[in-house]
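Please read through the structure below; I'll follow up with questions.
The complex is shown incomplete by one protein chain, all other protein chains being positioned as in the whole.
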Amino acid sequence: MTVRIGLIGAGVMGSDHAQILSSAVSGVELVAVSDPDGARAAKIVEMCPEARAVTAPIDLIRDSRVDAVLVASPDETHGELVLACLDAEKPVLCEKPLAASVDGCLKIIARERALDRRLVSVGYMRRFDPGYVEMKRRLRAGDMGAALIMHCIHRNVAASPSATAPMLITNSAVHEIDAARFVLDAEIERITIVTPRRTTLSGIQDPQIMLLAMDNGVVVDAEIFINAQYGYDVRAELVCEHGTITLTPPHDLTTARSASQAFAFPSDWRPRFASAYRAELQAWTKAINSGATVGASAWDGYVATAVAAAGVQSLASGQPAKVALESRPALYD
Amino acid sequence: MTVRIGLIGAGVMGSDHAQILSSAVSGVELVAVSDPDGARAAKIVEMCPEARAVTAPIDLIRDSRVDAVLVASPDETHGELVLACLDAEKPVLCEKPLAASVDGCLKIIARERALDRRLVSVGYMRRFDPGYVEMKRRLRAGDMGAALIMHCIHRNVAASPSATAPMLITNSAVHEIDAARFVLDAEIERITIVTPRRTTLSGIQDPQIMLLAMDNGVVVDAEIFINAQYGYDVRAELVCEHGTITLTPPHDLTTARSASQAFAFPSDWRPRFASAYRAELQAWTKAINSGATVGASAWDGYVATAVAAAGVQSLASGQPAKVALESRPALYD
Amino acid sequence: MTVRIGLIGAGVMGSDHAQILSSAVSGVELVAVSDPDGARAAKIVEMCPEARAVTAPIDLIRDSRVDAVLVASPDETHGELVLACLDAEKPVLCEKPLAASVDGCLKIIARERALDRRLVSVGYMRRFDPGYVEMKRRLRAGDMGAALIMHCIHRNVAASPSATAPMLITNSAVHEIDAARFVLDAEIERITIVTPRRTTLSGIQDPQIMLLAMDNGVVVDAEIFINAQYGYDVRAELVCEHGTITLTPPHDLTTARSASQAFAFPSDWRPRFASAYRAELQAWTKAINSGATVGASAWDGYVATAVAAAGVQSLASGQPAKVALESRPALYD
Partner (left out) sequence: MTVRIGLIGAGVMGSDHAQILSSAVSGVELVAVSDPDGARAAKIVEMCPEARAVTAPIDLIRDSRVDAVLVASPDETHGELVLACLDAEKPVLCEKPLAASVDGCLKIIARERALDRRLVSVGYMRRFDPGYVEMKRRLRAGDMGAALIMHCIHRNVAASPSATAPMLITNSAVHEIDAARFVLDAEIERITIVTPRRTTLSGIQDPQIMLLAMDNGVVVDAEIFINAQYGYDVRAELVCEHGTITLTPPHDLTTARSASQAFAFPSDWRPRFASAYRAELQAWTKAINSGATVGASAWDGYVATAVAAAGVQSLASGQPAKVALESRPALYD
């Protein structure tokens, strides 16, 4: 049965999702879109003729013709919108973060527990990236032995002028936080932010190195560099007892020209994770039909926000920060 | 509007297409399937509950609830089924070859010309592979200068025991024939088959080297090796005046283990061209809705079959064979 | 003029050096060898007919027919032998470490200062590896901007049963310590050892992650893993303001076989650094003729030993350790 989606937020991520839903996902229809900027909403309607523009997000959420909601609005609105979806008992896929604060995340978990039912997915799309999926599968296959270290790289071309040092953690490193938990099936106990020499091309502490101590002893180190200039580049290497597993930077071609052989980097995350986004939306659609959820849960969303918050403390103090998590409700086992 | 597809042929390719259509393509529904083997058809129905099994292909083609037809039946049936689709004036995507004989292809072209309308697409899926698409785009961008040579590799793990030497050309090299025309926007004038030392792992002339002389002077050389053992591996390098453009063998990971760093090859064409098949089916679906056709046309299907036939002559004679094509009707401009 | 070399130590490294000197270096002759194990010394004499076996190292050092001395004896003997070379005012190339203790290193520096002349080179061969040399040259070229982070990997196949956790630092990481100083032209202020989950294939804390804070703010992180199983693998990536510079694991071939495309790792450091050793011995020979020294100086040898000693403290305490160096004498500017 075709799943009818309502989209909240028609900015870069929202438009991208609308475009994928309408042109590359099976069994789904975008039927409603809400954005305070009417012109942006109108663009989505133009692209998806079955979609109506709805002024108030809450009306979209409550509309009986909307089966499930995709939240791609500004970060600070996520928490309340997800709660409204839970009130309406509708599946919701919320772009990261689940909520801007740890408390906001815990409220959502409390509401899901009250419903005794999981309806929330958080858009940590790397869980659908073929590379990360295959890395996890390869680790589980067992022949590489146990994981010991995970090296990560997360580089953006150039940050917006409004970027701050904590945002390297809350906006960017948060993906490594979730990816490490996903690949390693382990929880994070301690986070340390190390501050190398800064690039002169930015006024903030950029790059940073994040160290995560997992509860099974694995150490994750991640370079976060949001003004790396040369390209959008996300890498990971998993060091195991018998060998290593490394993501390949995706590229279809190499060219030999001007004295070098090269492949190209994308300028942002969308081309890099295009197949992850498509797979995420396809899996979410399919799961809705079967009453299940996929991807990062509300619990995963909470943990990512909590670990990032501890990271911001470490950045400020220059010391390791302990990650103190609530105990995990059985609903999320 | 949802496009309703009827599938003829529920073998390896047919099942694969059904799986993609039902789980990864937007705006489409598989509504009917026909296969002489009832059990195979039943499996498709199980996967796609909206689909009915239809005994006679002709009934499927004529069914008013079928908007368009996907032909994935045995090669020798293609020609007649495509003609039946044209009789019913329905869009048809036919797996290669368009028809088993040059005459069969010409009949289809005559019928399309009589309709004065293009309804046929031929499943040369490389036209939708991100690598070939990007190679063509890069060539057209102009900064590499004119193409001069195209080197191709086409290796399969192991051929079926019934494979014959001409089948290297008609079944395998035919993809290079179409890909070269697609990338280079040029026509083939002459084909030569060179016969190297044979592998002892097969009783036939395997590998072979195919040389194509294009009408703009470009030479294409292609190694075809259907018992290459190590993996399914398709490669191409375009040599231009200012540099070269090379396909990267797709892989998500490398592993370092047992004294080497490696990436894996798939065992057949389906993983290698998974995104090409999906893109092909998505583009075809979209085109149906807008009354257009995409991919290789009936003309392209004819040329591929005609060039392969000349290649079989060259294999037999040990001499270059001229490719004598009909003149191209304006319908295919 | 041919430089006449005396070699002390005919073990793995000594034999390797003798082999290179006698078969691949210009302007040099191995004329004497000393090793407590007469059989090992005899093997060298067999390979280099111009060489005589000398029982006491001190006799070799004082022999007027020996122009310069190559020390490849056990680590704990290095300090005294280098001092004896300085007493004889002969150039000496000493395998790392310069001396087993910081005090031993300082004594050598004091003696060189008393002579007011540099005669000592320490065998940190990476300073002659084409990759590291080119990395440094590329950084100095300036177009990459300033260095910000250096990521290092140092993996051995399997450690000897007698290996201890501190030896990961004093024997292995010491190469990264010197290489970072060489590439970055900066001094180390602080070292921190992070201890990830241990491999079950060893009884010691293996792997370890070393963090170096350089005096220009650059942070160096280095994974040291001496039971990595899959191969000897040394890597480095320098992250700069405008891009990154990465060492390529050297290999002459790739093979496609058994479903994967692969290149091979060597089983130990000798093939990996064969050209570095040759270049080192060639440059040293040439420098002797011109009265100069090359490569790591006694000062560099002292710093490497001092930083490693601080690392051993950090490993024991679990805390960062400050690196307190003497002030550098003008002789080493």
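Order as written gives the chain letters A, B and C; numbering starts at 1 within each chain.
We take it that a residue touches a chain if its C-beta (ideal position, glycine included) is under 8 Å from a C-beta of that chain, and two chains touch if they have at least 3 such contacts.
Predicted model, so just to flag it, every value in this text is computed and none were measured.
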item: From B:Ala42, B:Ala88, B:Leu106 or B:Leu148, residue that would touch the chain that is not displayed; value: B:Leu148
item: Given A:Val12, A:Leu115 or A:Ala262, the one touching the chain that is not displayed; value: A:Ala262
item: Residue ranges of subunit C at the interface with the undisplayed chain; value: 21-26, 28, 130-131, 134-135, 138, 144, 242-248, 250-258, 263, 275, 282, 286
item: Footprint left on subunit B by the chain that the document does not show; value: 145-149, 151, 194-201, 207, 209, 211, 214, 216-219, 221, 223, 225, 228-230, 239, 241-244
item: Positions on subunit A contacted by the hidden chain, ascending; value: 229-231, 233, 249, 256-265, 267
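We take it that only the chains that are shown with their structure count from here on.
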item: Centre-most chain, if every chain is reduced to its averaged C-alpha atoms; value: A
item: Geometric centre distance via CA averages, subunit C-subunit A, whole Å; value: 44
item: Rounded Å distance between subunit B and subunit C, as computed from the means of their C-alpha atoms; value: 57
item: Interchain centroid distance [CA atoms averaged], subunit A/subunit B, Å; value: 37
item: Where subunit C touches two or more other chains, by residue; value: 229-230
